[in-house]
Each structure stands twice: as C-alpha cells, then as structure tokens.
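With one protein chain withheld, the remaining protein chains of the complex are depicted in position.
So, subunit A:
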Amino acid sequence: MSGDISLTCTTLAKMMLHAARYPQSAVSGVVLAQARGGDTTSNTVALVDTVPLFHLQLSLAPMLEVALTQIEQRYKSEGLVIAGYYQANEHIKDNVPDFVALKIAEKIAENNNDACLIMIDNKKLCLNLQSAPVIVSQLTSEGKWKSKEKASVHVEAGSLDVISQLLQHKVQHDLIDFDNHLDDLTCDWSNPHIDKLLTTLTAAAQD
C-alpha cells in the first residue's frame, strides 16, 4: 500500500500517554479507522482513535482475543474497525518490532490490507514533543513490513503541543488500558475522560 497515513490528535495522544504511564514496561494497543465502505477516492489511511491494551505481558493470546472481540463489538455501530497495532518496547533504544508485534499486526492485516504497524520511538518521547515519536509501517505486496517515509505520516495540526501539555500535567496516570480493565471492570478502556479533555484542549488551541 503506498498511501499516506494520518493520525488524529486523539490517536497519537492515547499512545503516548500509554507509553508514558508505564516507562519501565513494554506496552501495546490497537488503532482504529473508519471502515472502508468502497470509498476508493482517498488513498490515505486515517487513524482516528486508539485503544491501549496491555502493559503486563504482551505475548499471551487469551486476553488479546477477549480485547479484540470487545473492541470490534463496541465500535461496530460507529463504523470503526481495528486498523493497526502499536507497541512501545521496554528498552529506550529498541524500536524494532519483535515477534509479538509482527504476529499481531499480521493477524490484523488478514482482515485489513491497509493495516499499520506502529512502533513508538521511545527516545523521542519527551515533555516537549518536536516530532511524532512513531515509526509507521505497512505491508508491501511481498508481505514484508516496510516503514513509511516521515513525509507520508501526517499528524493533526497542534497535536504535538496538546500532547506535550498532557504529559507535562501527568495526565498519563488517568489513562486506562485493557489490563486495568481486567483488574477492575469499572475502568473504561475507551477513555472517554481523555477524549473530553482533548476536545477542550484542541478547541482552546484553535482560539
């Protein structure tokens, strides 16, 4: 797939907050996009939201299956599908996808040709983001994951400032992932409170 990738502020923010919340662990999650309803005019894959999944053990199947099933069900009515997988490795200099990332991304790609594999570039994650700390890859026709050029990955305007603010105010402690949900069912992995906060901040930034 040769198209561009765009990420909304929400998508990038939740990924960054997840990584920031667990600096000592690897974290993983999925990203969502509008279902392709036969709209072939746009070649851009627009990623609109993120669901943070795990920080305890990324490589075990059962809870992953539970999570993906719940996520598909929850967002079906909004026309959203799982469009990719992200992972931040444990070590700061390590941004290479491991077997877990590859396996899960391939599984998602089985249902979605445009699926993205996003590795968080830990070194670039900081309180004053200068660039989006992500490396986005898609499958080539030969079935290999190839990272996109920086120029092909677009982030919603103002996102970096908004996300930097969130990190400065330690909002990551309010982020909920699927592991949290399994420990306490009242925790909502769709993070509506973060959505609300982002809406306020982005509106303020546009004033």
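The criterion applied here is as follows: a residue touches a chain if its C-beta (ideal position, glycine included) is under 8 Å from a C-beta of that chain, and two chains touch if they have at least 3 such contacts; residues count from 1.
The criterion applied here is as follows: contacts and distances are computed from a predicted model.
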{"item": "Identity of the absent chain, which is to be given by its UniProt protein name, from \"ER membrane protein complex subunit 2\", \"Pyrroline-5-carboxylate reductase\", \"xyloglucan 6-xylosyltransferase\" or \"Isocitrate dehydrogenase [NAD] subunit, mitochondrial\"", "value": "\"ER membrane protein complex subunit 2\""}
{"item": "From A:Val96, A:Leu185 or A:Ala203, residue that would touch the chain that is not displayed", "value": "A:Leu185"}
{"item": "Missing-partner contacts on subunit A, residue numbers", "value": "57, 59-63, 65-66, 69-70, 73-74, 90, 98-100, 182-183, 185-186, 188-190"}
